[in-house]
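Down below is the structure, laid out as structure tokens.
Of the protein chains in this complex, all but one are displayed in their positions.
Moving on, here comes chain A:
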Amino acid sequence: MAEFVRLDSSTSRHTMDKSITLPPDEIFRNLENAKRFAIDIGGSLTKLAYYSTVQHKVAKVRSFDKATKEAASDKLYEISVQEEVTARLHFIKFENAYIETCLDFIKDHLVNTETKVIKATGGGAHKFKELIERKLGLKVDKEDEMTCLIKGCNFVLRNIPHEAFVYAKHADSEFRFQTTQPDIFPYLLVNIGSGVSIVKVESEDKFERIGGSSIGGGTFWGLGALLTKTKRFDELLQLASKGQHTSVDMLVKDIYGGSYGSLGLTGDLIASSFGKSATADKEFSKEDMAKSLLHMISNDIGQLACLYAKLHNLSRVYFGGFFIRGHPVTMHTITYSINFFTKGEVQALFLRHEGYLGAIGAFLKGAEEDNPNQYSWGENYAGSSGLMSVSPDMNPMQRARSGTFPFDMLEMDRLERQLVNLPLLQDPSSYIPDTMDLTEDALAREYWLYCFEEALDGVVKRAVASQPDMPEAAERAEKFRQKYRHKLQTLRHQPFAYGSLTVRSLLDTREHCLNEFNFPDPYSKIKQNENDIALKYYQKAVKSLEELSWEERQFALVRGVLAGNVFDWGAKAVSDVLESDPEFGFEQAKRQLEERPWLVDSYDQWLERLRGPPHKCALFFVDNSGVDIILGVIPFVRELLSRGTEVVLASNSGPALNDVTNGELQILTERIAAMDPVIQAGLREDRLTLVQSGSSSPCLDLSRLDKVLAQVVRERQTDLVIIEGMGRAIHTNYYAMLSCESLKMAVIKNSWLADRLGGKLFSVVFKYEVPAGKPSQGSAAVTPS
């Protein structure tokens, strides 16, 4: 069964003061444009969902009109900040006790009157039907609970990387997040509400309840309440976490005196739950009985889940329902049980947003005409509470006393582009973008959290400076600072809040927070300036390259890309230099570079490869604006084109630090084409193509790329992937295995990271790889050492 718990008077939040005022704009955000409401009312928690549009500022670049060009300035293009409307899904979770207060608030702030219906699901939907209809004036439309649950589950598995995790109580990091599988089906969902439902999900629309059990959360609660006279579910769990089941349970060793060796049953296994309590003259502690009960129920559910998984040959088993919902105690006992019964062959998987599945599903049912599943969605880190936040799931007694309104939020942004895997990933199911998992590596975590906190002042300063005409920018920037600092603090204690903590997620969270406070592109003017300056040197740079011999030129091109990559505001070591010495030039950058042999150096193999036939098509993921793209990347691309290789330049869809965006790159290549016939011919003959990556991150997740990019890559039979820069080639993708040749180039602009990798500041990574078993055409198979 799903969540069928009914509230009874004893379990309602007696300690809550319903009259407390909500900090509403922080919770029910963007209500003005809200529509398509859905609500999932469980035994104790309500989950509200709605769709809204968010108006926020975006930085746009636009080429100056040729006719008026001279009138403008010497600038290459103009930057304008525009209002853009994007779609966002809001999900809010709060205790049922607040339902009336919340409905009132929504009613008062709901401007949009198009909405006529609210989709509802969950065991409590019936109970509150009348209240909702009266308060909101909306018709309650009930949806099947299980259908909603499955729809929601499919949605989060598809759209939220690191949604699923394995729980390991005693490991360095309790949560081990799973990489998103290219195909999420088939899977088993074991929903532990008051009873248990076991559902096999085969596709978006095809699922079947293959079994279940009446021994579930209701049994724990009901039987637990009888045995311990403890009324509340979470108090029972608390009791259980303090108890010793061995005084109540009959263990194998109680019968055998030790283990039952021939069957491999160890002495500590439970032979008979409550076997020792079969006596009238002994007292047992509440804690011990609760613990024994928890073990009994968890083991039983685990065993049945394993039997069903085996019968249906399924290896992905997700657990949810109020029995699980973020409770470490139950996640641990279920995990233990699954491990025991499958001998480690099946892992128990849990979901970060498990509590929202019903609400998400109900929402999706109501939004079918908008077809939300045709889009890709992304979790907004700025607006989401994250796992194990001070949410209503956790320790309600304590929170009640503190008088704060307990809520938990999830926000999902509709992405402009549909995201898919790069078709050239060798094994999409094992691809992990991030090189370092800061959830597991405590030292690295400490360093990077410190690093981002240190850099915060600079980011705030830059944000304010980017909007000189807006007097309230300072105030907004200060809000940004608070929000991001708070996120960093949260992550210090709960590194698992948004999935695996990585440098990428820290960077992305910062971008989300900046956007939240309308700093869409703090670097726009700097980028513009750098692009202007770099462009002036373009022809000179190309000319000097052409004067070199072939072999000298190949090396100079690589050094150019690397030197260009030193120009990076994202790296603190460099932004310090850039800020203090604006004359820091390209030539100086080259001198900063490490001499060969580089830290990672397969240049000889690359050169050897270049002596062979040209590649069919190269996909180049570019990095920074200015010198990097104009004096480093474009000359390199130019050489590839001259060799007869088609080039696809992939740049960010949205701004992130000083990374060149697709919009900017369009203008830049046009300008370069105007002075360079090679580039011009490339564009004209469609041998040079610009695509957007679908990302707005300084890092790169090759499993979430623009669908168009994937299509172009396939059509052009891309046989070389070039990834440039620290964010894309070191923080992420350093170990990414591709099915074609790949080249990863970066300069390490962080001494800690350099140290970690065994190098020093400005060490060079030049990693040319040929997939095993695929000798590159025309030359000997080369693999870097």
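Simple rule for what comes next: a residue touches a chain if its C-beta (ideal position, glycine included) is under 8 Å from a C-beta of that chain, and two chains touch if they have at least 3 such contacts; residues count from 1.
By our rule, contacts and distances are computed from a predicted model.
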Choices "Glyceronephosphate O-acyltransferase", "pantothenate kinase", "Nuclear prelamin A recognition factor-like protein" or "TRANSPORT INHIBITOR RESPONSE 1" - which one is the UniProt name of the chain not shown: "pantothenate kinase"
Omitted-chain contact residue, chosen from A:V140, A:L227, A:L506 or A:V648: A:L227
Residue among A:V54, A:I270, A:L294 or A:A477 touching the omitted chain: A:I270
Candidates A:I27, A:A49, A:C102 or A:M146 - the one touching the absent chain: A:M146
Of A:A59, A:C148, A:M289 or A:L507, the one touching the omitted chain in the full complex: A:M289
For chain A, residues in touch with the removed chain: 1, 4-6, 8-11, 123, 144, 146, 193-195, 197, 209, 211, 213-219, 221-223, 225-227, 231, 248-250, 252, 254-258, 260, 262-263, 269-281, 284, 289, 296, 299-300, 303-304, 307-308, 310-311, 341
